[in-house]
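Each chain you see keeps its place in the complex, though not every chain is here.
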Amino acid sequence: MEISELLAQAANLMLTGMVGVFLFLSILIFAVKALSKFAATGQELEQPNVKKPSAKPTSTGVPAAHIAAISAAVSQFRQNN
Amino acid sequence: MEGLLNLWQATGVANLSFPALSMIAVGCGLLYLAIAKKFEPLLLVPIGFGAILTNIPVAALSEPGGLLYYVYYIGIDSGIFPLLIFMGVGALTDFSALIANPRMLLLGAAAQFGIFATLFGAILLNFIPGFEFTLQDASAIAIIGGADGPTAIFLASKLSPELLGAIAVAAYSYMALVPIIQPPIMRWLTSDEERSIAMPQLRAVSKREKILFPLMVLALTLLFLPAAAPLVGMFCLGNLMRESGVVDRLSNTAQNELINITTIFLGLAVGSKLAADQFLTVETLGILVLGALAFSIGTASGVYMAKIMNRVSSNPINPLVGAAGVSAVPMAARVVNKVGLESNPHNFLLMHAMGPNVAGVLGSAVAAGILLALVN
């Protein structure tokens, strides 16, 4: 295949792809908003950042150092806000 | 004497080639980065070790009957390992920040421009003699910009298995390099004033929302992009197991033992694709260049999108959080937080960056689905 033809296809793919990604995630935005309204009909609320206690809190797939960093940031965040 | 001669002829010294030796050095380099520099060690230790094993002469570990051969064909060729990793990642992901502020999904969408621009760039490279990337190859390379290991491995195994080794190594290496690649781009595209913008605290999210979220993502995938169903489906299964609260023993196993076992084998299998004849090519060089490009463009697009949103929106948005849209969870979000603190030491952006960060995971899975649907 000629490179120019491939380039045309790639450009087309770039356009289609970005439109597709934006369409999909935009629909998801509306869906989440609808979901929140639906769910707002009285449910116990949780803090968004509070991790639910886990049976094995030390092994969550992300390096422990990251978790420590995140936890520190969150607690600082709370103190400062 | 004859015995010792035979033994000598079976040694590696008598069978070593320079390319194999170079690839062993590459494997050692990956181990060095993983162990001494702590760059994505969970993946780079098994990948680096697998690269050494696969290049050991005589042993033929990656040929039919060898351990790495079985692991590759059972786990990667079938697509099973990346999907299991994705299930585990789903079980490890908390979508609260995204549910509280769903507009962040736009940042996760914008950052995928790194993928599609790189796809175009990969085809452009064909003008240089020596490069002959097909659309399949270009798509598999471009997905590096998704900054998501399992997505990259899954797509490459379907579209361009012979490039899988280089693609996976590039993806994990650049994910490890996020703290080096992203900050200059972020600082270049934003003013100090923009970087100091504080964002309003996130609202609380109910348990019901968190349970229904993965199901809704699955529903949209089903309706609009079923080609992404394997990736998105397993991710949503993991997240549903986590949030439903009724199958904690399954969720814990998916987050721990199952993902650990799969990670060891996935790494070894990826490493087994770092054979000299497949890796020591000019294509690999192209892949490494394109991968860096993809990360940079993705970061820039995310930041730009955030700037645009900040202008049109009533709620202030710190443009830095756009950089987290490339995913690379949770590294990119931490980088955002760190760069933000430089401009405003009281402005903690971490939780705000988690939204675009997990949106980026969905975004690149969606992009992978589109590529599978249109290029395969």
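Labels for the chains are A and B, by order of writing; each one numbers its residues from 1.
Here, a residue touches a chain if its C-beta (ideal position, glycine included) is under 8 Å from a C-beta of that chain, and two chains touch if they have at least 3 such contacts.
All values reported here derive from a predicted model rather than from experimental measurement.
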| said: As a check: each chain kind appears once in place, so what is the overall formula of the complex using those labels? | reply: A x3, B x3
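Here is the rule we use: only the chains that are shown with their structure count from here on.
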| said: Taking the mean of the C-alpha atoms as each chain's centre, how many Å separate chain A from chain B? | reply: 15
| remark: chain B partner, complex, touching residues on chain A are 3, 6-7, 9-11, 13-14, 16-18, 20-29, 31-33, 35-36, 38-40, 43-49, 51-52, 54-56, 59-63, 66, 69-70, 73-74, 76-77, 80-81
| Residues of chain B touching chain A in their complex? | 38, 42, 88-89, 92, 94, 96-100, 102-103, 105-106, 108-109, 112-113, 115-117, 119-120, 122-124, 126-127, 134-135, 138-139, 201-209, 212-213, 216-217, 220, 224-225, 245, 248, 252, 255-256, 259, 329-331, 334, 337, 346, 348, 350-351, 359, 362-363, 366-367, 370-371, 374-375
